[in-house]
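Removed: one protein chain of the complex. Kept in place: all other protein chains.
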Amino acid sequence: MRYLPHTSEEISRMLQVVGVDDLGDLFSTIPEDCRLNADLNLPEALTEWELNDHMDALSRDVAVAPDYRIFLGAGSYEHFIPASVSHLLARSEFVTSYTPYQPEMSQGTLQAIYEYQTLAARLMGMDIATASHYDGATALAESLLMAIRITKQKRVAVSRLIHPLYRQVVKTYFEPTGFEVLELGYLENGTTDITALDDIDELAAVAVQSPNFFGCIENLQDIGEKVHDKKALFIATFTEALAYGLLKSPGAQGADIAGGEGQSLGISCSFGGPALGMLASKKKFMRSLPGRLVGKTQDLEGNRGFVLTLATREQHIRREKATSNICTNNSLCALAAVMYMSTLGGTGIRELACLNRDKAEYLKKGLKEAGCIIPFDTPTFNEFVFRFPAGGEDAYSRLLEKKIVPGLSLDTYYPELAGHYLLCVTETKSVDDMDALIREFKS
Amino acid sequence: MKEISELNLPDNVRYTEDHEWARIEGDKVRAGLDDYAQDQLGDIVFVELPRIGDTFKKGEMFATVESVKAVCECYLPIGGEIIAVNQALEESPELVNKSPYEDGWFVDIRPSDSSEMDRLMTNEDCMERLKGAK
Partner (left out) sequence: MKGSIGTTGLIMNEPLLWEKGREGRCGFSLPRRDVESVPLDRELIREKLEFPDLSEIDIVRHFTRLSQWNFSVDTGMYPLGSCTMKYSPKTNERQAGREGFVIAHPLLPSGLSQGALRIMFELQQYLAEITGMDAVTLQPAAGAQGELTGMLIIHAFHKMKGSQRSKIIVPDTAHGTNPASASLCGYRSVPVKSNEQGILSAESIAEIMDEDTAGIMITNPNTLGFFEENTGEIAEIVHADGGLVYCDGANMNAVMGIVDMGRIGIDLMHLNLHKTFSTPHGGGGPGSGPVAVTKELEPFLPVPRVVKERDKYSLIEDCPESIGRVAAFHGNFGVMIKAYSYIRSMGPENLKRASQFAVLNANYIKESLKGYLHLPYDRPCMHECIFSDKDQKPAKVTTLDMAKRLMDYGFHPPTVYFPLVVHGAIMIEPTETESKDEIDQFVRAFRAVVNEARQNPDSLYNAPNKCKVKRLDEVAAARRPCLTG
């Protein structure tokens, strides 16, 4: 086996040094009744060629562009990733290193994460950002728990227009804690209804997503003011980080914590993972942040260098009193994001974000003209909700046959919106792609 | 780390078994972390202090002290109300290392029962205890 370098001669010399006769004797401390009595029942080893054929066949059994026109977003977005980003990200010095515990041998990862933290904080309009989390859903759950630690209150309120799967993760994380998660409904224009806040007390935090799950841009400023009146923390979450290339950031609108998904920033969909949990806050909450942080310092000769810092918040030191159990940061995904953000630059990210919105507007207009219903008139970014024209209820399966996936059905998540779909358009969709969808309704 | 003979354990303060110190100053009691504890922790990077007006019983946790790779909880040597905290530690936590009994003090307490002071150790008791532990 090419991954195992031992020759038989080396094995016997090593066994001799260890003082045992054969490989089996190395396991003498394992009692008989703990042993596996048979061989593992797994498929026989494949050669590299066989593996290629096998995996090639499996990878072809998934519907992707250009064969399919897929208008799915809802937390996972197909954006163009430059070759330079993919190429740099594949450098094995980044890929095959560990968490940078020994900073002198890990300055590459550490400086890159410091750069990520900086650009991420600027994107979200916050003072500081962590080195990253698993995904947007867990970043939101951790943000809510963080607010509970800071305010010492027991209750949080989350908008029903936060991604339904994120709310499910929050529910899972909160289930054993005894803290309460309340949901805020939505208005006819597809934005969060915060009037219920008046009747809620002992509130630690309110979380709102913008652009929200329906794609609508929320007025975070107004919501934030009301949340602060309640002496609670205001958490802004998001699934489409690219939107902040164009839209006002959470920080600029009064968010205390911003936590969401950064997959759009140079990370492929990859069937939902790995992704990039982004988490940022005001500086005064620095010591309550969960997860890794990289800080700037100097070496013995006064040269600039970077280290993991404020580790006393973390599980390996504070154990059961840690701010979280997390020890990963999705380092390689954060690296992809900083490469992508710097590749776009300040000018490029705005242009790209505008293009996403303009394309979505083109499709929205086209569908409307073709008789589809657009239920919410609030401005959107690159996603919006629509319903097939009357009598076109079978359109979804008809479109699938034509290799078009016309968005995500809202039936399960919002039963009151049965028959509605959430559509997404990024820069990867051409006018031809969009016209193909529009044409289906014109006919 | 210091040898026991190198430790600075002045006789004008009283000590707890967890290495906090307390000193009567008029009608208040000042408290902090002793030389042994600061030396064990090494370079102190952060001190989290209580709020003025908080009240604690003797032995309750009132502060945490952090080095780069350790956290130490501090327990109040004498029960009472916190009437002052050492703001300087926010910017300069290293004062705890440099001057544990003067510039590196933690809090001033209005004691609810001054007689609790009598149950704290003298510097000699503290030294004996450390020698015993070795």
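In this document, chain identifiers A and B correspond to the written order of the chains, with residue numbering beginning at 1 in each.
Keep this in mind: a residue touches a chain if its C-beta (ideal position, glycine included) is under 8 Å from a C-beta of that chain, and two chains touch if they have at least 3 such contacts.
Bear in mind that the values here come from a model prediction, so they are computed numbers and not experimental data.
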| item | value |
| --- | --- |
| Neighbouring shown chains of the undisplayed chain, as defined at the top | A, B |
| Residues from subunit B at the interface with the omitted partner, ascending | 43, 45-46, 66-69, 93-94 |
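Please note the rule applied: only the chains that are shown with their structure count from here on.
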| item | value |
| --- | --- |
| Separation of mean Cα positions, subunit B and subunit A [Å, integer] | 45 |
| Subunit B residues within the subunit A interface of the complex | 45-46, 48, 66-71 |
| Of all residues in subunit A, those that touch subunit B in their complex | 287, 311-312, 317-318, 321 |
